[in-house]
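Up next is chain A:
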Amino acid sequence: MIEFHLDGRSGVAPYMQLIQQVRQALRLGLLREGDKLPTIKDVVAKVAINPNTVLKAYRELEYEGLVSARPGVGTFIARTLNDETGAHEPLREELRAWLRRAQAAGLDADSIEALFVTTFRTQLQEST
Partner candidate 1 sequence: MIWFTWRQFRTPAAITAGALAVFAIVLLVSGNAITDAYAGVATCRSDCGNAIDAFLTQVRNSAGGTIYNIGLAIMYAAPPLIGVFWGAPLIARELEAGTHRLAWNQSITRSRWLATKLAIVGGATALATGLLSWAVTTWAHRIDSAAADRITPLVFGARGVVPIGYALFAFTLGVTCGMVIRRTVPAMAATLGVYAVAVASMPLWLRAHLVPARHETPALDMGNLDALLIDQRGEMLVKPNDVANAWTVSNQTVTSAGQPFTGPADPTHCGPTAPMRGCDAWVGSLGLRQDVVYHPDSHYWPLQWIEAGIFVALAALLAAVSFWWLRRRLT
Partner candidate 2 sequence: MTDPVLRATGLTKHYGRRAALTDCTLTVPPGRVVGLVGPNGAGKTTLLQLAVGMLTPTAGSITVLGGRPGAGPAQLAKVGFVAQDAPTYAGLTVAEHLRFGRRTNPGWDQPFAEDRIAQLGLDPAQKAGRLSGGQRAQLALTLAVAKRPELLVLDEPVASLDPIARREFLRALMAYTAEHRTSVILSSHLVSDLERVCDHLIVLTASRVRVTGEVDELMGSHYRLTGARRDPADLPAGAEVIEHSHTERQSTFVVRSLVPIADASLTVEQLTLEDLVLAYLSPSLPPHRTELETAR
């Protein structure tokens, strides 16, 4: 079973963090198809968050088709994300190449990270 945690400082909304953690667990293979997610009550008893937040996250995941809720039984993983891994490898190669170019240009680790994060955030905003 997956265990959730909240990062109060990340600036990401709590329900979004839960969704991201489910996705990450799927990616890493910690959650598989058919696995049961903890009940809302179990989640809030471990992590002191609002039950509506968990409900919202689970609903969003259900809307995306990642989980399915069976009334009276629980919420279960419906499919994995692995279908998307096909797109990962080429992207990873491109990223490696870019990092090599950034290092060759003389950027240190922090500058690379800052450049990446700000561009990433701006890109995210523009696309929503």
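Heads up, the rule we're going with is that contacts are C-beta pairs under 8 Å (C-beta built on N, C-alpha and C of every residue); 3 or more make two chains touch, one makes a residue touch a chain; residues count from 1.
Quick note on selection: all candidates are chains of the complex that A comes from, given by their letters.
Here the structure is a predicted model, which means the values were calculated and not measured.
S.K.: With reference to the defined contact criterion, which of 1 or 2 touches chain A in this complex?
M.R.: 2
S.K.: Which of the residues in chain A come into contact with candidate 2 in the complex?
M.R.: 6, 8-9, 11, 13-14, 40-41, 44-54, 125
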